[in-house]
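Got a structure here, written out as structure tokens. Questions coming.
Just one protein chain is left out here, and the rest sit where they should.
Chains here go by letter, A and B, matching the order in which they are written, and residues are numbered from 1 within each.
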């Protein structure tokens, strides 16, 4: 196959970036809190500078930003010869995706009908990062098997589908999903798995020599794991209500994740001979609790409830790596490089269910009257809703996320099967040589000699 | 020795995690600021959302969280073949430790006597991270020589001892220790050193081939070093008083650390032949200033005072690596893998002394009357205390930390000597093969060939 993307990749990047400039010029402006008129607006509302939304959300935003670029990026460096592609293409599609997401989400959520402009502030940046997360999850299933041009197409459609799905779930159905168990993880995972199913490669074993890690690539991947794990409380609390909402979401997620680590270790040890731990599980399944804590993050899930959710997710996710991933590859013809089914799909669905159950059982005793209204946003045209109906709406939201993920993935997968995208041959998968200038390795073990006959391309000259 | 932990490790993880769920169910609830009733509570106290403690402490909390998981974790990746164990077991015991710490510290400090529940908020999460730090320090002395089951036991007892010691020092003795020079570092280091003394291995030289670094493992360790170094101002200021307390602690720590770097470099260069720098010193001794700034972080230590403390710590800590660590191993039979005696024990004691002296010499001229009361918390039953007595109390606190560290370490060390924990043989120390599935290395230097006869286990299938 022809993997030369010398024309297609630059063309896609330049054309799409130009389109972004034009659309931003037509549509996007600063909102009240980031516009230079803030000083007047602030006096009008009798606020102080510290009450600018920036100070409520900027620290969380930066944590989320780290998760998107370092977290997802380094988590995908675990392959022995695809670290450039893992962290580099992650960087590319996230940088494109956040621009397109600002537009797509803006049209649905931040359009000012008085002048037809999208008004953006810090919350829009966080949501754009969230939106991109869905596509990065999908990339996890396809890691090493697609070209950067395919990834750009996947992202363009993924962001579009995400924004529509999110609008339906959050605004029309009025489901709550602070950390995006449904909107981000369930959607993103099934989107990626469906594409992977459409792009099934029966002869992928031809590059199986590269489909594993080396010692140091596993350590690099732990950078991704840990930054995702540590900052997940920020992810789930970033767009929660000011005050107790953000506070509680951070605590809930912190506890969920702690519990997941222990059961991941337990299952990993139990199912390997000699009880040895497997880095794949430690790198991935330890994060499942954060995914599952997403929908209910803001709810009164209670600290022990969080531990229970985390306990179950660690078990299920690790068992998924051991039994389900091989089964899916052999029987369902779904090749899932990073095992996103175990890390995002199953925990995402669990998170949606936990959210529905928790919402349905919410009571005035636990939340207080004002707390209930606040947490579930029983205001405006939803002011007559009660927790039980909210539970039903949550369940409906989960179904929408599943449908959009699977349906969208099949359609986009069909597009990506066209033989024009420069994707690698079966024996060139998981190999950075295909799309990157890779430095030739010096022979290690031989001490560097002064008079060394050098054939290496000097990259800086 | 039998290092198979296939039954013991899963059993310990599952049983202890189940115990946590039960205890959390019985005891742990949200506090005023993270409960859904906050909106009513806030109106009652006439506060705005931004005055929720979450916004004072969350950025510092996340920095501390990074220190615990990435900082300590990657600092321990320096060994050539124990990077998985360094970062992975650090992850495991920290995730367990924070749960147990929330309970232990909660019973002592956050118990609501009206309903017998522990009420947690963001400050409890920070304190749990702090508590775990003590055990991670202890792990540094034992790195590569113990099994994960032993580490879980070490953590269970370590957290328990920590909580009691902390209660005695902070609440009964009324010593101040914002950054934990005494409570965390002195205790944790002597706890680990005593255990290491109890577990002395006369034939450890049998695995000396693995007791060093390779080029890239030293670079990995610098990730840990730098995240610890950069975020130490957050560590020391995280639970200080709102306002000037947090502000001053951050400045003091920043200055202490800057000074330490220069004297570490100076001593490292001076004592190596040809003046070459040693990565062990740069990775560790540069952090000593942060340890020593802990107790007095909140005090009016003055900027030049901070530089002096940092200056001394860099010198002492580096000299410790050069002279004291080999001496301790040969004469005192204390094998200290990471040199925690130089990084935590000595600087911790220095920090305790600096705290006592600074407290004793505090004056109304420097602090102002209200500032003095605020900084030293001369309120309630301690409202008649004066700086000189406070200095004495600080010194008493240091002694308690030492006693708990040494005494606790000897007892726990005795427990860990039982031949049931699956610890490695002398010639298997510092080797990830013992407890981890380690990918076989491809022969580097030989370019990857397409038709490659692959024996590697495919980790994802």
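Rule of thumb we're sticking to: a contact is a pair of C-beta atoms (placed from the backbone, for glycine too) under 8 Å apart; a residue touches a chain by one contact, two chains touch by 3 or more.
In this text the structure is predicted, and so the values were computed from the model without any measurement.
Among B:83, B:236, B:374 or B:394, the one in contact with the hidden chain is B:374. Within the complete assembly, B:277 is the residue of B:7, B:26 or B:277 that touches the hidden chain. The chain not displayed touches subunit B at residues 50-51, 55-56, 59-60, 63, 80-81, 208-216, 218-219, 222-223, 226-227, 229-231, 233-234, 242-244, 246-248, 250-251, 254-255, 257-263, 265-267, 269-270, 272-280, 282, 286, 300, 302-304, 307-308, 311, 325-326, 329, 336-339, 366-368, 370-372, 374-375, 427, 431, 440-446.
The chain not displayed touches subunit A at residues 3-7, 9-11, 13-14, 16-18, 20-22, 24-25, 28-30, 33-40, 42, 48-50, 52-55, 58-59, 62, 65-66, 69-70, 73-74, 77, 81, 83-84, 87-88, 91-92, 95-96, 98-99, 102, 120-122, 125, 148, 216, 220, 223, 435-439, 441-442, 444-445, 447-448, 450, 452, 454, 456-461.
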